[in-house]
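With one protein chain withheld, the remaining protein chains of the complex are depicted in position.
Take a look at chain A:
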Amino acid sequence: MAGAVLNKASLPRALQRASVDMSTSVKAARIRPFHCQSNWPSTAPVGVDATRWSAPAQSHIWNNFQPAAMPAFVRSRRAFSTSPTSQHGHIDPPKPGEERHVTFIDKEGLEHTFEVSDGDNLLDIAQDNDLEMEGACGGSCACSTCHVIVESDHYDKMEEPDDDENDMLDLAFGLTETSRLGCQVKMSKELDGLRVRLPSMTRNLQASDFESK
């Protein structure tokens, strides 16, 4: 069961991601934070609960996958971030003619563009689309785990961050001049085409002493 035989670049994005997760081979590059490897393997027989490894909503390919054909250990990128009990994360599809576009650049440098509605905030959008963004305080501007860096010139079109947001940004890792909290940035006509980057902790994991032995 090796994703290695697949030419990832030729696959649609959602499937690319799936193929990475399906691989059982050992590659350091695959190691991601725990939170994006959740979606616990079900104790139920494979295929009973297909929603457990649901894919991004826009992925038709994924939806057409035959669950029974997939190994039990397949994990989606669905993070802790979206729990059934959680209050955030509900995003309605945009009304025709009012689609706004936002692009997230993830920690691996991959771009993900979504069509969203006015008023959606970046944390909800990211979590609804299985991107790796935490929101430890549930989007209440009380932590800095949804930190994003605005890459496009939309930063100046946004309302200034208020004191509360700035207070939290002060604690963010890798703060920049155009840093914002995802939970505080709401999409609007002015922000159509917004591009934001998810900051990455440079963790550069060192191997255990014993690995080379």
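In the analysis below, a contact is a pair of C-beta atoms (placed from the backbone, for glycine too) under 8 Å apart; a residue touches a chain by one contact, two chains touch by 3 or more; residues count from 1.
Everything that follows uses one rule, which is that contacts and distances are computed from a predicted model.
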item: Candidate names "Trafficking protein particle complex subunit 2-like protein", "ER membrane protein complex subunit 1", "20s proteasome subunit c2" or "NADPH:adrenodoxin oxidoreductase, mitochondrial"; UniProt protein name, chain not shown; value: "NADPH:adrenodoxin oxidoreductase, mitochondrial"
item: Of A:I105, A:C137 or A:M158, the one touching the omitted chain in the full complex; value: A:C137
item: Candidate in contact with the missing chain, chosen from A:E98, A:E111, A:D170 or A:E190; value: A:D170
item: Absent-chain interface as seen on chain A, which is shown; value: 26, 28, 31-35, 37-38, 40-43, 80-81, 83, 85-86, 134, 136-138, 140-145, 163-164, 166-168, 170-173, 175, 201, 203, 205-211, 213
